[in-house]
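Note that this complex is displayed minus one protein chain, with the remaining chains in position.
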Amino acid sequence: MLRYIAHRLLLMIPTLLAVSALVFLIIQLPPGDYLETLIAEMQSRGEAVDENQIAALREAYGLDKSPVEQYFAWLFGMLQGDFGWSFEHNRPVSELIGQRILLTFVVTFSTIMFIWIVSFVIGTYVATRQYSVSDHIATLIGYLGLATPNFLLALVLMYLANQWFDTSIGGIMDDEYRNQPWSIDKMLSVLEHLWIPVIVIGTSGTAGMIRRLRANLLDELQKQYVVTGRAKGLPPRKLLWKYPLRMAINPFIADIGSILPEVISGSAVVAVVLNLDITGRMLLDALRAQDMFLAGSFLMFLALLVVIGTLLSDLALAALDPRIRLGGGATR
Amino acid sequence: MHARALLAAIGSLALLASTMAPAAAFQQAPALAAEVEAGKLPPVDERLPSPPRVVELENVGQYGGDLRIAMSRARDTRMMTVYGYARLVGYDSDYNLVPDILESFETVDDKVFTLKIREGHKWSDGHPFTTEDFRYWWEDVANNPKLAPLGPPILLKVDGEAAKVEIIDDRTIRYSWSKPNPFFLPAMAGPRPPFIYRPAHYLKQFHEKYAEPDELEERIKKRRMRGWAPLHNSQDNLYDQDNPNLPTLQPWQNTVRPPAQQFVFVRNPYFHRVDQEGNQLPYIDRVLMNISDGKLIPAKAAAGEIDLQARNLFMTHFTFLKQGEKGEAFQTRLWETAQGSKIALFPNMHVADPVWRDLFRNRDFRHALSLSIDREEINEVIYFGLAKPANNTVLPRSPLYKDNYSQAWAEYDPDRANELLDGLGLDKRDGDGVRLLPDGRRMEIVVETAGEETEQTDVLELVHDTWLDVGIKIFTRPSQREVFRNRIFSGETQMGVWSGVNNGIVTANMSPAEFAPTQQVQYQWPKWGQYYETDGQAGDTIDMPAARELFDLFKKWQVANSEQERRDIWHRILEINAEETFTIGVVCCTKQPVVVADTLRNVPEEGVYAWDPGAHFGVYLPDTFYFADAASR
Partner (left out) sequence: MSDIDRPKDPRDTRAPDKVAHFVSDAPFDPDVEVVLTEEQERYYMASQWKLMWWKLRRHKIAVGAGVFLLLMYLIAAFAEVVAPYELQHRDVRHIYAPPQSVHMFHEGSLVGPFVYGYTSKRDPETLEKIYTPDTTKVHRIRFFCAGGYRGAEYEFWGLFTGDFHLFCPEGTREPVFLLGTDRLGRDMFSRIVYGARISLTIGLIGIILSFALGIGIGGLAGFYGGWVDNVVQRVIEVLKSFPRLPLWMALSAALPAKWSPILIYFGITLILALLDWPSLARAVRSKLLSLREEDFAVAASLMGASTKRIIGKHLVPSFASHLIASASLAIPEMILGETALSFLGLGLRPPVTSWGVLLNEAQNIQVVVLYPWLMAPMIPVILVILAFNFLGDGLRDAADPYK
């Protein structure tokens, strides 16, 4: 097992390097740079452009250097904990990212829990009643979640919450708690707002999870040992819980790696509609404004989150299934 | 005596007269009184300069309350500097220049400007505001090659000649040039003024020249800066208000370091304005600025979560806001706007295609384009009939306005347009009824937009139909703002869509630069504007007589000596613009919805929402706004 862990950890290094190069390439792709965006914006409003400030910024942040130089400067900076400078917010990126992480975790974690619970219940239910009416209905609901565009669902739910429960429009908490320390009231206010993004982001992931759980469970249920068990008179409930469910539950662990980016990118759109102060929204703003170091660092951070998530799920899978760890990392 | 100097003198006289009126003792907000009790603040009389600026109000207000506003980006903390509108000199609500931070100013022929600071004026941290703050900026910031690699801003140079700055005493400073600099004072009154003063006592700790080297080094390290200059720059943003530690002269000071979703601005206890009864302004305790997505702001306003808002609200939201009024305690007012044209088409005189370039430079062709737009229909369909069909020129509110400027060639007359086009030899059409260019190509214009407002695409859809009736086919191509601009600059774009001149409520004393080829961002002639902006290093010389004349008139205006002369120049400029139709304005005078809480007072029922001059709410002095129910809030 140790060998396997070491192997997987080593593999992360080239992955992360490749990710960083790709991230840098992507944030460089759009034409122009932040300062040009800034100038355009100011001029269009008739604001005077402070040429001195622009020139100083361009020099200080090496925007006049070649992309390769910029990349390595950024990479080495990151290794030393310096993530670069956010032009939009006029402060070091590291100061900005930290503030967002807690709420991002809260939203992401709640959403994944939501996906797990809902799809576990529905998935198990429908797999044991293949082609029954309830199978179709449950599946339909799951698919409806998948089929509805996130942003519209979020919009409608936000409006209804405002009309019915008088929840304030947008935000992850009422405005008055925004700068206050954590308290019971603040937590309640967060909970009052949190259910919308969790449902909206969650629904799109649930259908896929239900489908996989159902398929796995069906495969498993048709296997010889289940048939044998049934023939030997095991009660159906026990027959289901004892082995097949355990085997079929693998996707919950294995899919962390694919659910995480889905949830995070779902949260980006939903965060814009609902005005949540989580990573998604700031990342989107940074991408729009071409605030390259901020956008790049966010992408790196999110990618790191996914890579670590995948690693953890691989390790968990390996712990569950000896075939994987004995086969080594290469063939899995 | 110079007209504006006279005006200023009258301004300060009026001020002097009014300062005599209130009783000697001043009053302050209860919250501040408590702090004075506790010994944390000096008494109000010591905090106010002498004399303070007295604002005559219709209603004397009450202290207290939080004003909730919303912005779409964290960087919009700067809007509080715009709204606060504490300026050396500022416009009053009739757009006269009056001293604000300054006690008085004097000008001689627009060449010598003597500014006098109020006695005992203090920064928001209680430190005296003196000419040292001006000197620090001029000598240690504007002329420091590390902080300002390009030297002092263009405003302080006339034809390359930098200002001569003389410090006369603690309260008096003089800026002078050998040639007139008519832009100097209006710029000070702008929404984003050049801050020619900085809180020297605070900033010196970041300046190489003044700070202890060890301490400075430590500060640089602590903030992960790449030197003292970026550090200084990052702390020194009087406009952006993003550094809560930076002292300010504005009515409210930001207390939250960005990024945040809510910024809290608290009153500046040393603010220099009082009402006619001697109550120190501002009335409102705090301004809470919430950062929301732009699309959500109308929804928040309609849900009664905002007390004062105009930014991010558009006419399309009006019905929605009106419906929201029913259940919530706010009103939606309609203010005038100042843009010369809400939407205008800009035929690019520098388009790379020579055939099109010749056509766009042909006056008759431009007239034909203008005549074949049904502005009434556009007004009805897109602006609820509330706008006004007009050219891109000055607005009726401007003293320079004449009907002819706004209506010449602006009627819908497709027959006349057809005649004009036929007269240009463009009388051949293909099977679809589209005219053919002299070289046989179809007459197709790609109109580009910055892809930001659907309104522009909508207008183009309507223009498309009426232009097709006269045989001109257009295609709309949305892009992004920078691409949009760059394509116009490089001549790839045939025609662009944007709003018209920013300031349509000009007076004879305001610069006519927007009506002459002086800026690259004038999309009808970017290269001529660039030529002027870069002192001839880039762009093209003006090779079109009418545009040349506009430019010469602009230069003449700069050195004109009397208001009468300026007015005459202005009228000639506007006449040429009306005759030539360089830009094709569609509608003007659209309204700006302004959401105001029911209990918020001193906000005008009918106002003008304009960037420059006006600073949005700035000219109406938001520090004088108050809540009628302040006590219960």
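By written order: A and B. Residues from 1 in each chain.
The definition used in the following text is that a contact is a pair of C-beta atoms (placed from the backbone, for glycine too) under 8 Å apart; a residue touches a chain by one contact, two chains touch by 3 or more.
Being a predicted model, the structure only gives us computed values, none of them experimental.
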item: Contact set of the excluded chain (shown chains only); value: A, B
item: Option touching the unshown chain, where B:93, B:276 or B:454 are the choices; value: B:454
item: Candidates B:224, B:317 or B:566 - the one touching the absent chain; value: B:317
item: Omitted-chain contact residue, chosen from A:11, A:234 or A:312; value: A:11
item: Residue of B:208, B:277, B:358 or B:380 in touch with the missing chain, whole complex considered; value: B:380
item: Contact with the hidden chain (one of B:84, B:478, B:496 or B:526); value: B:478
item: Chain B residues that touch the omitted chain in the full complex; value: 295-296, 298-299, 302, 316-320, 322-323, 377, 380-382, 384, 386, 451, 454, 457-458, 461-462, 465, 476-480, 483-484, 487, 492
item: Interface residues of chain A (partner: the chain not displayed); value: 11, 14-15, 18-19, 22, 26-27, 29-31, 130-131, 136, 139-140, 143-144, 146-152, 155-156, 158-159, 169, 207-208, 211, 215, 222, 257-258, 261-262, 264-266, 268-269, 272-273, 283-284, 287, 295, 298-299, 302-303, 306-307, 310, 330-331
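Assume only the chains that are shown with their structure count from here on.
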item: Residue ranges of chain B in contact with chain A within the complex; value: 68, 73-75, 147-151, 153-155, 187, 190-192, 194, 223-224, 226-227, 229-230, 233-234, 237, 240, 242, 256, 258-262, 264, 288, 290, 292-293, 295-296, 299-300, 303, 305, 481-483, 485, 498, 502-503, 521, 611-612
item: Chain B partner contacts - residues on chain A that touch it in the complex; value: 31-32, 36-37, 40-41, 43-48, 50-53, 55-56, 59-60, 82, 88-92, 94, 96, 99, 159, 162, 168-171, 175, 178-179, 272-273, 275, 277, 281-282, 285
